[in-house]
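For this view, one protein chain was removed and the others were kept in their places.
Order of writing sets the chain letters: A, B and C. Residues in each chain are counted from 1.
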Amino acid sequence: MNYDALKQECLEANLDLPRTGLVDLTFGNVSVADPARRVFAIKPSGVRYSELILSQIVVLDYDGNVMEGALRPSSDTPTHRHLYLHFAGIRSVVHTHSRNAVAFAQAGIDLPCLGTTHGDYFNGPVPVTRTMTPAEVAGEYEWETGKVIVERFSDLNPIQIPAVLVRNHGPFAWGLNAAKAVETALALEIVADMALKTLSLNCPANPAPAHLLERHFSRKHGPTAYYGQK
Amino acid sequence: MNYDALKQECLEANLDLPRTGLVDLTFGNVSVADPARRVFAIKPSGVRYSELILSQIVVLDYDGNVMEGALRPSSDTPTHRHLYLHFAGIRSVVHTHSRNAVAFAQAGIDLPCLGTTHGDYFNGPVPVTRTMTPAEVAGEYEWETGKVIVERFSDLNPIQIPAVLVRNHGPFAWGLNAAKAVETALALEIVADMALKTLSLNCPANPAPAHLLERHFSRKHGPTAYYGQK
Amino acid sequence: MNYDALKQECLEANLDLPRTGLVDLTFGNVSVADPARRVFAIKPSGVRYSELILSQIVVLDYDGNVMEGALRPSSDTPTHRHLYLHFAGIRSVVHTHSRNAVAFAQAGIDLPCLGTTHGDYFNGPVPVTRTMTPAEVAGEYEWETGKVIVERFSDLNPIQIPAVLVRNHGPFAWGLNAAKAVETALALEIVADMALKTLSLNCPANPAPAHLLERHFSRKHGPTAYYGQK
Partner (left out) sequence: MNYDALKQECLEANLDLPRTGLVDLTFGNVSVADPARRVFAIKPSGVRYSELILSQIVVLDYDGNVMEGALRPSSDTPTHRHLYLHFAGIRSVVHTHSRNAVAFAQAGIDLPCLGTTHGDYFNGPVPVTRTMTPAEVAGEYEWETGKVIVERFSDLNPIQIPAVLVRNHGPFAWGLNAAKAVETALALEIVADMALKTLSLNCPANPAPAHLLERHFSRKHGPTAYYGQK
């Protein structure tokens, strides 16, 4: 099987991380899946973005077997794999330690909906996962990380809220393709910045009315969207 | 009729948005009006600044009919149109989601006059609009947005205070030409940054004396101005 | 008389303002004096840094008469002139609206000595001036601004504390030459950033011990200095 297109999409999205300022050092990774073939491509672990080339991208199947690539995949690979298995319809996952989103993950506070920039991307607060137990952390830690994310979405729609804050860790975002998933990760960082500044001005927070957020989300997404070109 | 000069002014001002750091992704747009001909040019919806070219700029008349251009105009077009109809003398409107100004819009707090940088551009606090009703949001939302802005200025002078913060949304700024409107949007973002930092130091705020602000505004604007060259 | 060297030093220092990020738009100016000839060169008012050229620099004598140059000098010229007349030994004055320093000026709080970075440049807190009266502001405002600065230094040494925060306005810094004055203005902005962040962590402030600050100031300045090369 030929994985070149998948690897190319994965490479370009990983290179977008430092370009957009979403990552410092090597703190981030993007994967891209082909659900029909049940495989995904992901960044190799610990490789600097400035040195990353196509042949280093690792391809794995949905059971975690390496299909192509000589390097170790990202240590976060089991988290990505878990999300592909449980969030039907997503094709790309982005993990970063972007600083504003991390602030909410470290504070253990759901990122609140304070305005329409948030509403344009997320149909509700971006949730924080629960604290992982010692057993979960000592065991298959990265796989368990995927499980607490899926648990957190038991009554949330991952297509309408395409990101999560892993407590005391950082954000994961996802989407229908790699460019969209990176854009969502960037939008998350931007609205986290806006929220940090807003919350510095008044306490308690002044959430945006639900009817306003609903309008903004639906003018960009779904059957009645009218933002952008046809 | 030929709209090339209007479209060119509109294009250049839109390209200034990412250059000045005022916009992230595609969160912003500039329009430029020709009041004598009752038309205005505006950015097409959802087009990336890096790909924007002259022929994509959309021209509409003051009734909202497209006069030139094949793409959809910005989804915020009815807000711009409403402002041209009600704020006599303005020739350009800029909308951004610039982060510091958004913080005040999301907090629902008028941007206070804390110093002379503010006074150089705005002859008073930059006001926040009221919360829009569910009916306003469900109806002609972007047109209604223009209406709540005009309502907020019922006893304010839009030439002396050339910007507003739409609650839970973001800033609109305007001016006598596109370059000046973009400069005002940038000045708004700068003084919002200064205000966020000032308010982090002391509470309650320490407003600048009215006589100082008046002096700074009048040394830059109006018949007794002596800032800049003749 | 030939003023080319003075104008060249003035031009270069003004061009350093946007390079160092100290100014937004046209919010700043540098002057350079020749005390022996009782003249100083200063930026023309309202000219963008990107368009500033040598022939536009204005030269005035210590009585405020223009000696060379066709453009209006900076509207802040009388403040600069007042400082040259009263602070013996200074050869350059820099005025900016740099954002962190402005935060303290707008809050009306002396910039406290919280660490050795501050101590390397300023032998004590950077003081804020008092509120100017309506009469002072309505009169020769920029000259009066110089007077409240000098008044604030009645028991301070302007060589040891080479900067001030004009209340509700912004910083002025000075030095023995233009490069040093710009460096001091930049150091002021940096220590103001550090102080904003420090004060966000704990209240009340945790000032640095006097003996530590004295050591740092004296290892960089005066007869026992040992920082840098001989």
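Basically, contacts are C-beta pairs under 8 Å (C-beta built on N, C-alpha and C of every residue); 3 or more make two chains touch, one makes a residue touch a chain.
Treat the numbers as computed from the prediction; the structure is a model and nothing was measured.
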| query | Can you list the shown chains that the hidden chain touches? | reply | A, C
| message | Looking at the full complex, which residue from A:Asp4, A:Asp24, A:Asp61 or A:Glu151 touches the chain that isn't shown here? | response | A:Asp24
| said: Among C:Gln8, C:Thr116 or C:Thr131, exactly one should touch the missing chain; which is it? | reply: C:Thr116
| task | Could you tell me which of A:Arg37, A:Arg99 or A:Lys147 touches the chain that is not displayed? | result | A:Arg99
| Among A:Ala5, A:Ala138, A:Ala210 or A:Ala225, which one is in touch with the chain left out? | A:Ala138
| note | Missing-chain contacts on chain A, rising order, are 24-25, 27, 44-47, 71-72, 75, 97, 99-100, 102-109, 131-132, 134, 137-138, 141, 168-170, 196, 199-200
| query | Hey, which chain C residues sit against the chain that's not shown? | reply | 114-117, 183, 186-187, 190, 193-195, 197-198, 200-202, 206, 208-209, 211-212, 215, 219, 226-230
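Going forward, only the chains that are shown with their structure count from here on.
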| message | By the document's touch definition, which label belongs to this structure's chain graph: line, ring, star, complete, or other? | response | line
| message | I'd like to verify one number: the distance from the centre of chain A to the centre of chain B, where each centre is the average of its C-alpha atoms, in whole angstrom. | response | 33
| Any idea how many Å lie between the Cα centroids of chain A and chain C? | 46
| On chain B, where are the residues touching two or more other chains? | 200
